[in-house]
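For chain A:
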Amino acid sequence: MSFLSDVYAGLFYFAAFVLVAGLANKIIQYARTPAPLKIPTTPAPTTKLGVTLRMTREVVFFESLFRGSKWTWIFGWMFHFGLFLVTLRHLRYFLDPVPLLIEMIQPFGIYGGMAMVVGLAGLWARRFLVDRVRYITALSDHLILALLISIGVSGLLMRFVVHTDIMRVKQFFQGLYVGQVQILPADPLLLLHLLLVALLMIIFPYSKLLHAPGLFFSPSRNQVDNPREQRHIAPWAKRLEQD
Partner candidate 1 sequence: MNHENESMNQGRRDFLGAAAGVSAAAVAPGVFLHTPVANAAARTDPVTDLHRWGLLVDTSKCADGCTACVDACDSENGLNLQSKPHGQDELKWENQRAVWIRKVKLQDNLTGHVTNLPLMCQHCEHPPCVDVCPTGASFKRADGIVMVDRHTCIGCRYCMMACPYKARSFIHEQVDHKLTRAPRGKGCVESCNLCAHRLDSGDISTACAEACSAEGHQALIFGDLKDPMGPLRQALAKTPSRQIRQDLGLNTGVRYAGI
Partner candidate 2 sequence: MAKADFQVPVLKQYPEIPEIEPGVMAHSSPFKSKPQFQADLGFPGELVDDWQTKAIDKMGDLLGRYRSLRVYLDSCVKCGSCTDKCHYYLGTHDPKNMPVGRQDLLRKVYRRHFTIAGRLFPKLVGAEDLTEEVLGDWYSYFHQCSQCRRCSVFCPYGIDTAEISMAAREIMDHIGVGQKYCNEIIAKVYKIGNNLGLPGPALVDTLEGLEEDVFDDTGVEVKYPVDKEGADILLVTPSADFFAEPHVDGLIGYGKVFHEAGVSWTLSSHASEAANFGMFIGSYENMRRVALRIREAAIKLKVKRIVFGECGHAWRVAYSFLNTLAGPWDFLDPRYPVPQHICEFTYALIQEGKLNLDKSRNDDMVLTYHDSCNVARASRMGDRPGGQFDIPRAIIRATCNNFYDMDEETIRDRTFCCGGGGGLLTDDLMEIRVKGAQPRVEALNNVMQEKGVTHMAAICAICKSQFTKVLPYYGMDLDQIVSVHQLVSNALVLTGEETDDEDEVADEAA
């Protein structure tokens, strides 16, 4: 029992470290790499504010994907929006006291969970049904979907079928903040859920999940369309001029 708690405590310390360090590393790498040319996909906004709006539309509504593929958009958006709600709902395990806003979103998180699983199922189905998508799918693409679906399903099962002791779960994670290992309820579903979550955290910085930070660094989306007005030059290109 307490052995299990120790193992999970260790696992989560490790996973959190990998997630944070890996992501930080990637983000710094992206930020440091220069973009020597102006390549926004036009028509593009001509002001910073416009770019912020464009980016917001991409992040919130998946605008380009909407234009590209309606089915993928429906399922993809369902999944991500569901995931977003679930994440907000999960904050209750990690914050104390729980902010009012999170408290108010709580009930919607459950719908989010369902939407997430349905969306993932749709996305997965597409990987089998559409020949073009089947062609570009690697094993890892299937595995990530399987991982996320398993997390979702185990969570929903806990919510609706085999309840776990939420108080203890929260205490466990609150304990981790201060380096104490509290008792984690030894419910199999919870243990599975948490194991998969730790796995997700670990692979995040080393897989295609990098699309989340990647979008913000995509030059075709985040650049202002003003090359005639402002000279844009990368440091290494500047050096060419000095020769």
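A word on the picks: all candidates are chains of the complex that A comes from, given by their letters.
Some observations on this one:
Please note the rule applied: a residue touches a chain if its C-beta (ideal position, glycine included) is under 8 Å from a C-beta of that chain, and two chains touch if they have at least 3 such contacts; residues count from 1.
Predicted model only: the values in this text are computed from it and were never measured.
Per the touch definition at the top, the candidate among 1 or 2 touching chain A in this complex is 2. The touching residues of chain A, counted against candidate 2 in their complex, run 26, 29-30, 33-39, 41-46, 50, 58, 62, 64-65, 67-69, 72, 76, 126, 130-133, 135-141, 143, 203, 206-208, 210-211, 214-215, 217-221, 225, 227-234, 236-237, 240.
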